[in-house]
Structure formats: structure tokens, C-alpha cells
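Written below as C-alpha cells is the structure these notes are about.
Every protein chain except one is present and positioned as in the full complex.
So, subunit A:
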Amino acid sequence: MKRLRALIADDEEIMGEALAQLLRQMPDIEVSGVCHDGDEALDLIGKTKPDIAFLDIRMPGLTGIEVAEILKRKEDSPAVVFVTAYDEFALKGYEVDALDYILKPFERADIERVLRKIRKHRLRRLPDVPETGFEAAPPLNAHPEKFCAYDGETMIILDSQTIRLFYAEGGEVFLLTESGERFMLKQTLQEIEQKLDDRRFFRCHRNYIVNMDFVKKITPGFNRGYLLTLQGEKSVEVPVSRAHTKALEQYIYF
């Protein structure tokens, strides 16, 4: 397995060092740096290109959340893990793709949990060339063409081309087909996003992934975002949140 390089940003030296100690005990992790404020974190991430950034939320300069929001708009940014003593961003409903977060005080098991998740995520995302040792199996069937949805006990097999939309609602995940049928799924949106071919599917909002083949109209939406109108049996409107508007340019030449 490739060693993952981790950067730590925590304004409390004791805490930063404690996390570094824990990470150094893990065989497949290398601590590439420890810094103490948000500006420094952003600078070091740009210079040292770590695979993971452990970010405290409340820090002098940029907050951990602000750093994550900037990273999101950049190419090959590290996976972000927030380290916080208090559930701050959950309270504020921030729209940031944190792969996970760790609550302080943390223990080794918490770190192992997020690392497992990051490895899984990375394996799917990029076919890493293994440096040494045993070879990682190539990701099989990275983008399946068929999706399995549940109608009670029955599993319905759907062709991804016929799926207009995946969305989260009230803690459940659904898909909406071309003909207007709705099915519940067992995966999270994040998991689905990883399986989908991102040349066709676009995560336009925390709660939505759209099939761009169905998008026929774009109108300005709330808070400098957009509204996509999806064609089909009955047209559907889907918001593009501000954080995702930039990525829309990868699909549409404006």
C-alpha cells in the first residue's frame, strides 16, 4: 500500500503534536507537517501536496472550514478531515466535503476509522501506481452501468442512462428515472457519487447528483446558485449550490 502523507493544522501545539504522535505510530502514514493556523495550513498544502489534511476548525487566520472550502475549488486537493472538540459545522450546516471528522478527545480507533474510509475513497478515485510491496488490485468496474434499486423485497435493475437524478431526502437516498419512477437506494449519496461516471453525472448540491444528459435549461437560483431543469416524463428542477457552480463549467461550455 502506498504511504499516505498527512498534514496537521491545530492552533494548540499540544493537540497537534498528540495527533502527529498517533499518526506516526501507524505503518502506512507519514506526517508531512504540523502547523498552527489556517493560512499556514493552506500554504503548506500547496507546497507539500499531502494526501490528507487534518484541520482544526477554530484557528487563527482562516478557519478549518474556510481552508476546506478553498481546497474544494482546487485540483488534486487532499482529503480533508476536521478535528474538532465540538460539533461546530454540523450545527451550522456547512456545505463542505469532509470525508469525515474526528471529535476531540479522540483515540487511535477514531483515526483508523477515517483512514480506512480515505483509503477506500482513494482506491476508487485514482488508480495509484503502487510504490513497493504487493500490488493493489485494480479497481474493478469503476463505473457500473446498471444500478440496483429496491421496490420492497424486489430488486429492480436500472440502466444508469435512464436515471435522471439521485437525491437525499429526510435521511434516505432515492433515484428518479426518466419515466418519473422513484426508488429508494441503500447507499449514501457519497458512495453513489464514487461509483458514477463523472463525465455524465454531476454532484451539484449536497443533496443532489444529476445526470447531465437530461439538463435542458439553467436559470439563476437562490444565493448566486443555479437551477437546472431536467427533462423527462415531468420536468424537475434541481438546485446547484454556490459551492458547485464552478464545477458546472466542466459540463457546459458557457
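Methods note: a residue touches a chain if its C-beta (ideal position, glycine included) is under 8 Å from a C-beta of that chain, and two chains touch if they have at least 3 such contacts; residues count from 1.
Throughout what follows, contacts and distances are computed from a predicted model.
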*One chain is missing here; what is its name in UniProt, given the choices "NADH-quinone oxidoreductase subunit H", "Cytochrome ubiquinol oxidase subunit I", "FAD-binding protein" or "histidine kinase"?*
"histidine kinase"
*Which listed residue (A:106, A:166 or A:202) would be found touching the missing chain in the intact complex?*
A:106
*From the list A:26, A:70, A:85 or A:212, which touches the chain that is not on show?*
A:85
*Check each of A:12, A:100, A:191 or A:213 against the chain that is not shown and name the one that touches it.*
A:12
_Need a quick check: the contact residues on subunit A for the chain that isn't drawn._
11-15, 17-18, 21, 37, 58-61, 85-86, 103-106
